[in-house]
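The complex appears here without one of its protein chains, the remainder shown in place.
The letters A and B name the chains in turn, as written, and every chain counts its residues from 1.
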Amino acid sequence: MLSVALITFAGLVALCLAMEKHFGELLKRKPKPGQLPALRWAGWALLVLSLILAVNIRGLAFGLVEWFALVMAGLTLWVFGLPYQPRLLLGLALVSMLLGPVLAALGV
Amino acid sequence: MKRKAGGILLSYRLAVASRCLAALLGGYLLASMASVCITLLVPMTPVDATLTGMMLSFVFYLLAFIWCFACRTATRAWLGVLLPSLALALINGLAYWMKNP
Partner (left out) sequence: MKEGFRQAMAWLHTWTGLLFGWLLFAIFLTGTLSYFKDEITHWSQPEVQRHQLDPAASLGLAKRYLQSNAATAGSWFIRLPSDREPALSVSWRDPNATGRRGFISHELDARSGERVEVRDSRGGDFFYRFHFQLQMPHPWGRWLATFCALIMLLGLVTGIITHKKIFKEFFTFRPGKGQRSWLDGHNAIGVLVLPFHLMISYSSLLLFMYMVMPASIMAAYKGDSDSYFSELFGRDDAPKAAGVAAPLTDLPALYAKVQTIVPGARIGYLQIANPGDSNAQVTVTQAAADHVAYQRSANWTFDGVSGALLSQGEPESAAMMTSFTIAGLHMGNFAGPWLRWLYFVFGVAGTAVIGTGLVMWLGKRQLKHAKSGRLPFELRLVEVLNIASMSGLLLGVAGFFWANRLLPVGMQGRADWEINVFFLAWALSPLHALLRPGRKAWGEQLALGALAFAGLPLLNALVTGHGLDQSIARGDWAMAGFDLTALGTGLFLAWAAGKMLRTPNVQAKRAPRAAKAASTTAEVN
């Protein structure tokens, strides 16, 4: 389930960055045209992907429940950690983006 | 002036109390009637129909609560819960009579 957790987290961060206010605050620059919609699509795609992965690994009942729990936990971590450790959390999101698919391929 | 303000306050408080009662008791009546109505009318086995009716009843309770505090006057609050309850009660009576003649 670690892969699901990481991909979910990456998806949530992408959705947050897809908002102009947060993009500017976190990345300290203006988004290029088309960048925000791309982030939004990527975010939703990652969330759907992680949900499919979760159901695939854990079955429908456990997969759904655990995916919801991971989404809520990821959001809580992101929103309440952001004012204190924005760089750390952005770094974590980047690592999640890279490590998540690798772990998923390994079946963890 | 002061007495008038006090008077408004009292009538306001009574209205709030009336709305609370309408939500609490009227809402419960509506929820019960709705649950019975669902139980008697859905084409399921008795146990499933009972479960479904009870599970959905709280949605009606919740809506009744919201109605009682969202509508314009306390009288409307009471009417808004009692009239649907009455209508449901009639349907329930009919359905019950048809099932248990």
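Throughout what follows, contacts are C-beta pairs under 8 Å (C-beta built on N, C-alpha and C of every residue); 3 or more make two chains touch, one makes a residue touch a chain.
Quick caveat, the model's predicted, so the values are computed rather than measured.
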For this session: List the residues of chain A that touch the chain left out of this view.
Result: 1, 16, 19, 22, 61-62, 65-66, 68-70, 72-73, 75-76, 78-80, 82-84
Exercise. Touching the missing chain, which residues of chain B?
Worked result: 12, 15-16, 31-33, 35-36, 38-40, 44-55, 57-58, 61-62, 65-66, 69-70, 92, 96
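The rule is simple: only the chains that are shown with their structure count from here on.
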Exercise. Using the average of all C-alpha atoms in each chain as its centre, how far is it in Å between chain A and chain B?
Worked result: 43
